[in-house]
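Note that this complex is displayed minus one protein chain, with the remaining chains in position.
Then we have chain A:
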Amino acid sequence: MNELTIAMPKGRIFEEAYELFVEAGFDLPKEINDSRKLIVEAPEERIQFILAKPMDVPVYVEHGVADIGIAGKDVLLEQLRDVHELLDLHISNCYIATAGLPNTMMNEIAPRVATKYPTIATNFYKEKGEQVEIIELNGSIELAPMIGLADRIVDIVSTGQTLKENGLVEYEKIVDISSRLIVNPVSYRVKSERIRAFVAQLKNELIKR
């Protein structure tokens, strides 16, 4: 049986995904959650976990240093990498939307949009037929309309609480997001039996949910 390397995002998604794996019947070590290690072995299953930043998971999988990865659809849409998207894990559900101060219009001359997702935002406004200027930020996107940096933001919305607390309203929903199981194209062929069995076992658990 081939060894499988799985790139996992650190943080909340990791916990949900790990729980899913355990419920699907994979024999995994318990102490993995509170470990600070970056590489964790699950010898019973011949699986090696790499713990990475969520944004980096598709990079590891694309280059083949991880066979499988778990990545948010937002990251996949933003980075457009060469990976196979095999399963929707239906965890960490949320969506990407545009938001801004209530009852405002976009600036007509130079509409500005602040976001962590420049590709997604660009494509969305392109499809709408509007040319906008994208301002890339790395966090606290909600600040941008409040201090006059941008007319709109494009960001992840899960409950809408953050928007509300900062006096922003949602304008348009762009796309639904959840965590996906991604696979390297070569691993998918070279380790096909192992990966198909792995996917089938997960799929069985997902159907039950």
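By definition in this document, contacts are C-beta pairs under 8 Å (C-beta built on N, C-alpha and C of every residue); 3 or more make two chains touch, one makes a residue touch a chain; residues count from 1.
We adopt the following convention: contacts and distances are computed from a predicted model.
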Protein that the absent chain corresponds to, by UniProt name, given "Extracellular solute-binding protein", "ATP phosphoribosyltransferase regulatory subunit", "Xylose transport system permease protein XylH" or "Multisubunit potassium/proton antiporter, PhaG subunit": "ATP phosphoribosyltransferase regulatory subunit"
Full-complex contact with the absent chain, from A:Lys116, A:Arg152, A:Arg180 or A:Arg194: A:Arg180
Full-complex contact with the absent chain, from A:Asp56, A:Asp88 or A:Glu205: A:Asp88
Which residue of A:Arg12, A:Lys53 or A:Arg196 touches the chain not shown here: A:Arg196
Residue numbers in chain A that touch the chain omitted from display: 62-65, 82-88, 180, 184-190, 192, 196, 200
